[in-house]
Structures are given as C-alpha cells and as structure tokens.
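A single protein chain has been omitted; all remaining protein chains appear in their positions.
== subunit A ==
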Amino acid sequence: MLKKTFLSTTFIAAVGVFSLPVCAQGIAPFSLADSGRLAPAAAAVGTASTSLRRFAASQQDLLLSGERAMTNIAFFVTAAETAQPARLNIVYQTAVSVLPQTSSMQVFVNDRSVSETKLRAGPANSLVLEIPSGMLQPGYNSIGIAVDQHHRVDCSLSGTYELWTQVDAARSGIDFALPDLGPISLADLPVVARSGTDHTAINVVLPEGTSNRLKSLALSAVQAVSILGSFKHPLVTFSKTAGTGPGIDIFFGEGAAARAIGAGTGLPGVSLIKPDPTGRAGLVLGTQAAPDIASAVTALVSAAQSSRASGTIFGLKALGQPEQAEFPLATAVSLREFGLDTQEFSGRMYRSEMSFFLPTDFYPADYDTARLKLNAAYAAGLSTDAQLLVKANGHQVAVLSLNAPGGAQLTDQVLKIPLGNLRPGRNTISFEASLLKNTDATCDPAEAADLDPRFVIRESSTLRVPQVGRMGHLPDLGAIANAGTADAAVGASLTLLTPVSDGPSFDAAATILALSARSSRTVRTTRLSSTVPPTTSGDLLAVGTFKDLPPELLTHTGVNEPGMLQLGSSEPEPTRGGQPEAKTLAVREASFFTSFATPMDVSTRVAELLNNSVLWARRTVVIDGIGDSSTFTAIQGYQPDRSASVILAQAATPGSQPHAWSVVAAPDEAALSQGIALLSGGSGWDRLSGAVGTVDDKGDVETFAANRERLFETQPRSLTNLRLVFAGWLSRHVQTYMISILLLALLLGVSTHLFLRQLGNTKR
C-alpha cells in the first residue's frame, strides 16, 4: 500500500515535470483496418532525447492488441546505468475505438507494478515514470507493459480486434540522463540492440578481395557477437566501410585498429569501440598488441560460447532464451510460470499464451500427451457459443464450452495435448476464450461498462510434459535454428555455399548464422564454397537465388522454383510445427530401421554390446537398424507457393551418417534480402521446423514436413527412449505401422492355425 502511494506520487510528479503536450491532441481519424500496423507517430510528442536508451524490440514486439495484452521486454542495463536515476518513457498510440474511461495501462518493472493509468486515445501519448533506484539491476531487467482496453461502441468479438496500443519503439525506452555510455565491456554488448529499430545491424568491415579464410573467421565473429549481445533480430551486412546509426561494426586487423581506439576487453586481440551518440559500437579483432586475427576470433568465440546472459530472473525470462525457459519434463508446472495471464478477466475475448522450450532433440510425435490440468472459472450468463480454445503452436488441441447458464468452476479439467503438436525448441500454447454475454448484443453503454470478471484461469493450473523421446531427426529446419544436428553437436564445421562470396546472398547467409548462433548459443565454424561438396563433407548451408544455386542442390532438397510446375507432384498439406495435420494420414516411406543412422562404427558397437549384455534387447534392435539410405532424404512432391519470398529447405544426406543440407533460396536477391530481414525481424525464426519453410512477404512462416526422415542418436541409448522414439516413428508412419500390424495379424492367424493342428485332440 505504502509503495503504491509512493509510486502514484512519483507518477504525478513525473507527469507534472515532464508533461508533454498530449492534451492538445485531438483524436486523429485513422483506418481501423490498419490496426495491426504502425501508424506514424505524431510529431507533437517531440523527438526523443539523445540520452534515451530504447527498447531492444521491434515495432511488432510492442504492439498490444486485444482487450488485455501484455508485453515483457528484456532491457539490458549496464552497471554504470544502475547508479543513475532512471526514467521510463513510453510513447504510445491507442486505437480510436478504445474507450479511455475504462481502459488502462499498467507498467511493471521486474514483475512489480510501477504504474497504472488510464489509456489515452489518440496518435501519440506519452507516459513518463521515474523508476525507483535499486529496482533495475545490472544485466537484463524486464519491463512489462500491460493494457486493458475496452471498446467505445462495439461489444462484439470482432470489436476486440479493433483494440490496440502501439508503443513507439523509436521514442520509448529508459532515459538514464547519460549522454555518453562510456566504455563498455563484452558483457555489455546487448546495449547495441537498444535501438528501437526492427533489427540490430551487424556490419562486417572487410576490404575487397578478402580471403575466404578471413571471411570464415568473420562469420565466426558475427556469430559470437550475436550470442554476446543476445541479438533477437540481427541483420548482418558485409561492406568495405563502417556503417552508421545504431548497430555494431566489426573490424579486422591493424587497418581497423588505426581508425579508432577501442578499449581492451580482456581477450587478446579483441577490443571494443564504445557506442557513439547514434548507438554505433565497434569491435576490433586483431589489435596491434595481438595482431593474429584467427586467435582473436577464437578467443571471442570461446568467450561467447561460455557466456551467460545476466540480469534479474524476470529480465532473463523476458529475454526468452532456451536455457531460461527450458521446460522441466515430467513435472507439473504452473502455467503462470511460463507467462500465462492468470488474472481475472472481464473482457469478451481472453487471449493469452505461454511459451517454453523443449530439448532440441525432442522427437515430436504422438506417443504420449502433455497434460494440461486446468483450474478455471467462468461467469454466469455467457452466450451459448462461449468457449475456450487451446492451441499448441497454432494448432487447435482442445475446445471447452463455457456456456453453462449458471457459470461453472472447472476443477482439474484435464486436456491432453499430443506430443506431436509440440516441437523441439520454442513452443507456444495459446488460450483464447470468447466470453460474450447475451447482453453484449445490444451493447448498452451502461452494460458495456460492466467490468465483472467473466473468466479466469487460475494459477493452480498446470502443464505436465512427460519424458519425451530424444532422437535427432533430419530433415528438420529446427536443426538449423538450434544447431541440433549431429555435426553441430561435435563441433564439426559447416559448409557455406553461396554462388558468390559477397553481396546479398552472403549477407543473408551471415544473418542466418547469426540467428542460429543466438538461439543455440553455439558458434559454427564455416568452410566457404561455391560448388557442391561431397555428401560426406558434413552439414551444408546454401543461400542464393534459384538461378544461381547449383540445380542438384535444389533437387536434393526437393524444392523447385515457385511457379515451375512439376508434373505428377502433389502439394503436401501445410503442417503445424513440422508434423502432419491431425486428420491427415501421413504417407511416409522407409522403415524405422533404415531411417536410423549409425552414430558409430559397427565394431565399436559390437564391443559395446559385449560389454554390457544386460542391454541386449535394445542393442539388437539398433544393430538391426543399421540401414543405409542411398538417396537424399527430403520432402517429395513439394510445389512452392508463388507468394513465398524465401524458401528454406533441408535434406538429410545419404550414407550411414546423415548431414543436414539446407538451402535458402529466393527468386531474386532483393526478395532474398527482404525475406531474411522479415524472418529475423519477426518471430518466424523460432517456428522453423519440418523439411521446408516458406517466408511470405509479410514475414509469415509456413512449414511442411518431409515424408521420410533419418534418425540419429543424441542420447546414451536406453530402452525407454528407444521405445518412445519407435512409437513416435510409428505414429508418424501410420501406414507402415498399419501394414506391419496387419501382416503380423495374418501371420499370427496362419501360425495359430498350423500350431493348433498339432495340439490337443485332432479330428478323428
């Protein structure tokens, strides 16, 4: 209570001091249809101060839509900044449909509410809050912005889509009143991302004619920087000169060192140039003192791979790195812990989601179910079509009607989510409850102001994900995103194939590597090539246009240029997270055994077998399973959509040890650059899975599963794991399962008949 009073007083003082001419604003008319997009901020709020440190979030990250929405931004604060008074600036625009009297915005710092105000409608409003000292900790902190928005005149569900508030990334952030950031360390690299732009620019400065070896090193450095800065939306360019505006330049060697004096970082040959007033920082690899670029890069890489993001637990959770949001298996976890809104909800459309990470070698198939134990309640008088929709990674997994006339308490209602709906890496389970009352049809203003709670999912609701099958599988685009291939696991290098080793294709490839490094916190060394290497050479990433990429690569990965119709091909169903649609019978080929790769040679395996005869059963299965696929395992019969600007596809190479060969292709270079920028700027990267993914011109990602797959072991062998994977494999190859089981039934029938003829009394 005391705290609240204090905060309110602070808030009033803040408004008094930093009062901005918002009152003068009329309600600017704008198109409702444009609700999801950024409307240009009115100039009336004025330009941001040079000492404003913006959120490391894109405009899309800061869009709050619906009746209740919340965003948690991971905000990196340096140690020096924590000593400063901090002033949180939020400049926002709220849809004209929002009724200000009943709509509010609440701001949280590290999960503690610091302000609750009425929302003001109109194009540009500003909220300035003093953050009490001591609240921000060095490292990542979470800044939460939650809005409750009510419609002026429309009580329908579609009306709820007209409710939004866009926080202006360019003018919002925290002002520490420090015009100059001062020297920074490697651990402070995340400050580079505090740009308020859609991307974090990483510019590699290399002279023309740079050797492939140096380029390789540069790619490693890019990945290391991406990890150190936890750059959510990196965009890499290679150029001859340093860039401008927020971002970071990476310089190599003495030439670079001559340009600016960087501060030492404690790593030999690595120095940092502090950000200039525009937010441009620099990283120099190969200093005068330690000119060897290769060893500087190696030092940087190892520093990056051993680094861990620091900050408050809320800040780290907001950062959403896998290690912070890894789901504990076989444990019931409160939904709230993974971000679900468990407060009472009085609107008409409840939307909230939880996200968490599953192991990268999780084998997603329907051999078990995650159990969602729901404790919830809803009010009396909801209309007959009131319901709660639960989606896992965008795929509906359960529907509950919420229309008992007297309302109801749902106690321990178990909803089962087949594991096939989940995937390795990031998973999102979203809840949507439509909660119309019959009185909403008339939308009487007196009734509309009714803010009685209609729905709540209680904190006691839990999700339990059982022990899952752990088995690497290819093709799986998720394996690029989270470095989940066998090669990545042992640190083998990746062949990067681009038609030319500069230009947009190369930039795109570097961006993909940066993204991959950030999400997996692993740096992959690269080998540059412009031709197709032998299949035994390891993982491969090829980036380019359809025309420039070697045609055989496209054939191997099963993709064609959009619009080039392939005779006799049929388009597979779009899938959720790489698995077939629930109702689709997946026609998969190849046997369980032949899909197995051999992670070690036979003699080792036999020796291991002899060493431990207890494990006989499971070993035999695997030994039988040494199979050799003689062709690439990839999607078949896939015909890309014309609207796809970029296609990502993957195949497993033939041979006993499969490698992931991935291709990123676009019709032309412009489309490639745009597509990769969209992929990096949105949330599509985390959703990549399956054998093929397409990015359309809005940045939406669609994925397609392969009809065959190769498996490889990632875990010490165990019967339970093998059993789960086998069952999962059967679930994904229903036809094979069906045929085998019927065949066995036939054999059993015949053998029973033959056996019975020998037994008991025979006809006499």
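In the analysis below, a residue touches a chain if its C-beta (ideal position, glycine included) is under 8 Å from a C-beta of that chain, and two chains touch if they have at least 3 such contacts; residues count from 1.
Heads up, the rule we're going with is that contacts and distances are computed from a predicted model.
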"Sugar ABC transporter permease", "Glutamyl-tRNA(Gln) amidotransferase subunit A", "DNA-directed RNA polymerase sigma-70 factor" or "Cellulose synthase catalytic subunit [UDP-forming]" - which is the UniProt name of the missing chain
"Cellulose synthase catalytic subunit [UDP-forming]"
The one of A:289, A:313 or A:404 in touch with the missing chain is A:404
Determine which one of A:79, A:289, A:414 or A:441 touches the chain that has been left out.
A:414
Tell me, which residues in subunit A touch the chain that this view leaves out?
365-368, 400-406, 408, 410, 413-416, 418, 420, 582-583, 585, 724, 726-727, 730-731, 734, 737-738, 740-742, 744-761, 763-764
